[in-house]
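Missing here is one protein chain; the remaining ones are kept as they sit in the complex.
Think of it as A, B and C in the order they're written, each chain with its own count starting at 1.
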Amino acid sequence: MLVVVTATINPLFLTPQGVKDLLLNATIVVILAIGQALVIITRNVDLSVGSILGLVAFGTGTLFAVYPGIPIILVFVIGMAFGAVLGAVNGLLVTIAKVPALVITLGTLYIYRGVNNAWAGGTQYFAGDRPRAFSSLSTDTIFGFPLITLLAIAVVVGVAIVLAYTRAGRDLYAIGSDPAAARLFGIPVTRRVLGAFVASGVLAGLAAVLYASRFNAVGATTGTGLELDVVAAAVVGGVAIFGGSGTVVGAAIGALLLTTITSALTALRVDKFWQQAIVGVLIIAAISVDRLVSLNRARKLRVSEARNV
Amino acid sequence: MSERTIVRSGEGVPATTAGTLPVRVRSRWTRILLSRDAVMFYALIAVVVYAYTQVPYFASTQTVGFLLLDVIPILLIAMPMALVIITGEIDLSVASTVGLTSAVMGVLFQAGVPIGVVLVLCLLLGTVLGAVNGFLVTALGLPSLAVTIGTLALYRGFALVVIGDNAVANFPQELTRFSTSKLGDTGIPVVMLLVLAVALVFGVLLHFTPFGRALVALGFNKEAAAFVGIRVGRAKFWLFVSTGLVSSLAGIFWTLRYSSARSDNATGIELAVIAAVLLGGVSIFGGTGSIPGVIIGVLLIGTINYTLRLARFSDVVLSIVTGALLIASVVAPSIAEWARGRLHARRTARLELQRAAAQ
Amino acid sequence: MTTPTLADDIPVLELHHASKAFGAVVALSDGTIEILPGEIHALVGENGAGKSTLIKVLAGVHRPDSGDFRLDGKPVSFGTPADSKAAGISVIYQEPTLFPDLTVAENIYIGRQPRGRGGLISRSTMRAEATKLFATLGVPIDPERIAAGLSIADQQIIEIAKAISLDARVLIMDEPTAALSGVEVERLFGVARSLRDRGAGILFISHRFDEVFGLSDRITVMRDGAFIATHTTGSVTVDAIVREMVGRDISALFPKEEAVIGDPVLSVRGLGRAGVFSDISFDVRAGEIVGLAGLVGAGRTEVARAIFGIDRYDAGSVEVNGVPLRPHDPQSAITAGLGLVPEDRRKQGLVMELSVTRNATLTLRTALARFGLISGAREHALGEDWSRRLQVKTASPDLPVATLSGGNQQKVVLAKWLATDPQVLIVDEPTRGIDIGTKAEVHRLISDLAGRGIAVLMISSELPEVLGMADRILVMREGRLTATIDRTDATAERVMFAATETLESTP
Partner (left out) sequence: AAATPGDSGGSDGDGATEALSIAFLPKQLNNPYTDVVLSGGKAGTEEIGGEYSVVGPLEASASSQVSFINTLTQQGTKVIVIAANDPDAVGPALEEARAAGAKIVAFDSDTNPDYRDVFISQVVSKDVALIQVEQIAEQIGGSGEIAILSATANATNQNEWIKFIEEELASNPEYADITLVAKVYGDDDDAKSFQEAQGLLSAYPNLKGIISPTTVGIAATARYLSTTDFKGKVALVGLGLPNEMREFVKDGTVKEFALWDPAQLGYVAAFAGQALVDGTITGAVGDTFMAGELGEKEVGEGGIVIVGPPTRFNADNIDDYDF
């Protein structure tokens, strides 16, 4: 709807370039939001995604700087593996020490960022340091669709299937729904939660490599403050913050919506100063609508199940 | 259904306790001295003593002043935040409330409104902003994490709308000087008195009033709290209001201390506040936490930060230390628990052996 | 001690001299049990005797500190519940363990969902199987519904369906019938018997002796964390078992005290909540115990919640001493002199993480305060006082209530309300999951209250309890009051008839 309104007011919004830009912008947040959704569904949260993205993105820049001829695919693999390691650190701390993820990942948010700062210092790597083929990944299109957007769609579909149709995926919902019961029931809670964090790390790693491909500079502050955007995207997309429900398709749509809002506001020439306020209103509106719908559903359930009293 | 025998236990028979080991019920004092808050306090003292003896320039009253001035906004906001987190909610919009208060303060002052009126309006504004959060969370039943991510953007957005890219700096000298003035030559900022008052209010509220009891109960179990007549929604609403109010107070202090009203003031300090509160022993799941603990948590991070800066460590180290401390503070009890469990298991096994030998 | 073993059968599961301590509390000091294939084995004992702990050891939830654990005669050690499940042991825990966000069908098959094409879960197969399962159990639950909002009884039924569907060699049930009504209990027993006939070993815990004697082949008694004896059911009497459980002689049946009945204190008029109950009107007078009977799901709990102000209602009014109560405001109900002992004590009755003292004084927080401040010493004294008066078994009133056994937890809930000196007390299933000794104490307490002029509304699914305690019995069916029966006219048949007759035939 937002897209339609914007497109009528500003036709340029839906030119091929406009659509391409929209999708490209959303891609990175979409991928991060998918990972975040996985973690939130298990009644945890990963606040360190921004820092992980920063570290891996800088790592990617470094890789190309140190080994200019490195195959691009290998960079993706290394980036995702690096993300997996960082995610695993979160996951291990959360599961082994049995402490709240919010605290742990707030801690690793600081630590990863610190490490990134220490490692990068003032160094930044620019697009020019990376091969053309790598940069063009984020601009090439197939049938008008940007390559990396197709990649994101593939990730969404893949993760959605895992969540909906595999036992491990369903276990995540059970864990988020009632962790104590899940443990009593014999669901391998530790392994699954760890898995969710690793997956979130891997996806953050993937997003980071794409980030390096799309944006000019990667350095010490890359990805700062992204965590709240990502959580907001997942929540706007209907992932319950207390776990147990929500889908990655929802999270992806949430991410798309939030980025669309920003682009749409710019395209509508809304005063820059109002933009952030409007984003805030929209976040609140989205969760309110979600809540009203679910309340309504609950009431219908109550009435429909009632004996005719 | 068949007949059922209803029997009654013999009168006066002492309740048989399940076969318990000789219970080592620790005395009140041992418990206090070994509590989490106490351990944090020892850590704080250790840091101070170390810095005092080892870090050049630390041993001066200037340290006290600069250090306290730095932590005041966080310390202020941490008080209501602790209560909010104890009830199982969270408020991420505090930094934006600081920013919006600052912006409004600047604009009103520049428009010629008398400074006294400006201050009152600012506090009122904070109250309203908190009430909006409270309304969304309690009346609509929305998750506070999500709501306050929304208002975090919204309030910061308003700040931009209000003051745009301007900065207002010419606040009355008496006020800006007052905000950094010290108590005699102790080095302690005068504003600390206000902060202490706020801490006292929240500390007493949490630990010594019926309302505090209600907060703790509802933090652990909302439903059970409702069943003893605790007005869960109302209690939370007022906590959000208090968070807004105190954040605007912090906003006023911030503006005066830096004598600069800008839309981006205090950006990002919400995470610092939450980190300090959690380090102070408040459980993110609600229920557990104490005001002295939170104060110690804030001071601990503040002191370590300041010491590291004095010792010329870069901020890089600082953020790593903050993160590590936060993680250690929650992981350490788990490790201690585990160690105690091992010890206990060994003790039980030994007792079993003795019992077996005795038979 | 006698440990008769049925001839040459090797027990599927046996545990000898197991111990388990939580911190300083030794929950189990000598846990011993043998489950044979093809038997139904009852485990009885007072609250806190360690029955649930024993079961959790068998299930791999707790690792015993010591003891000899064997499966088919071979030593085993379960690290997690998954291990025990893999060994064919299926457990229904005392507290239902459903996942509120998942559908009923998925709750039953979680972790072992039927897989279809490409190794992916087949939802249609899952739904079909669940429907089939509910058909055999004879319960009309929609498998596609999410579990959130199910009544405790429905939750328990789903737990049972889950355990049965596992087709386990050993089925362990911790008070499976506590939340069930007669019909459902019978159905469950039918299923249990057929499982036994197929060779499964079944262990169940119950505080209801009719069930224990009606169903089991053997009975094991525990006391204070230790094994006392195992009997074959036919060769032992209720009295003998009770004596072993309590470790002392038991005096007679608890007699109801006659109290002087005064004016109406609680008046409910035309109370209705769409889809749940309607047109509920009754009075409870001072000194009177009114029993509210009915099948599970009749809506009794919902009525109590509405009266107390937890839920909203759409029609009618509630008055205490002629003064209308503000709807949907428990605090004003409490101020007016109302108290409610809810049916789910873990979720509604207690704050499990708080100490016995804090829980007991939670209703008194305002009264405890002087000049707005609470005195810790008075709070403490009060807590001690009430845990002594109700004989709460705990090492210290400063320990979290979570460390108490179910029955002792219930006493804390009662203490909490008695401390407010209420005029009207609503008790919802006050003796659910409570052992026989404690139950009598609870009955005596309730009777005492009535004797002191308090109006009591007692919701109970146990007919003998209602018949024995109540001066007047209200019966609910499908959200309506169908009968009011006086104590003198009350028989089990009349109550059951009113609870089960169809609405159409109501005069």
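Criterion: contacts are C-beta pairs under 8 Å (C-beta built on N, C-alpha and C of every residue); 3 or more make two chains touch, one makes a residue touch a chain.
In this text the structure is predicted, and so the values were computed from the model without any measurement.
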**Message:** By the document's own contact criterion, which visible chains does the hidden chain reach in the full complex?
**Reply:** A, B
**Message:** In the whole complex, not just what's shown, which of B:146, B:160, B:205 or B:246 touches the removed chain?
**Reply:** B:160
**Item:** Contact residue for the chain not shown (choose from A:117, A:149 or A:177)
**Value:** A:117
**Request:** Out of B:114, B:141, B:172 or B:268, point to the residue that touches the absent chain in the complete complex.
**Result:** B:268
**Message:** Tell me which of B:47, B:204, B:232 or B:311 is the one touching the absent chain.
**Reply:** B:311
**Request:** Just the residue numbers, please: which parts of subunit B touch the chain that's not shown?
**Result:** 55-57, 60, 62-63, 66, 69-70, 160, 164-167, 169, 176-177, 180, 254, 257-260, 262-268, 306, 309-312, 314-316, 319
**subunit A residues that touch the omitted chain in the full complex** = 10, 12-13, 15, 17-18, 21, 25, 117, 120-122, 124, 126-128, 135-136, 138-139, 211, 214-217, 219-222, 224, 262-263, 266-269, 272-273
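One rule holds for everything that comes next: only the chains that are shown with their structure count from here on.
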**Asked** Distance-wise, how many Å sit between the C-alpha centres of subunit A and subunit C, to the nearest whole number?
**Response** 44
**Asked** In whole angstrom, how far does the Cα centroid of subunit A sit from the Cα centroid of subunit B?
**Response** 29
**Multi-partner residues of subunit A (at least 2 other chains)** = 240
**Request:** Indicate the residues of subunit C shared as contacts by at least two other chains.
**Result:** none
**subunit C partner contacts - residues on subunit A that touch it in the complex** = 161, 164-167, 170-171, 173-174, 176-178, 180-188, 240, 243-245, 298, 301-303, 305-307, 309
**Asked** Taking the complex as given, what residues does subunit A use to touch subunit B?
**Response** 93, 97-100, 102-104, 106-115, 117-118, 225, 228, 231-232, 235-236, 240-242, 271-281, 283-284, 287-288, 291, 295
**Asked** For the complex, which residues does subunit B have touching subunit C?
**Response** 1-10, 13, 15-21, 23-25, 204, 208-210, 212-214, 216-217, 220-221, 223-231, 287-288, 344-345, 348-349, 352
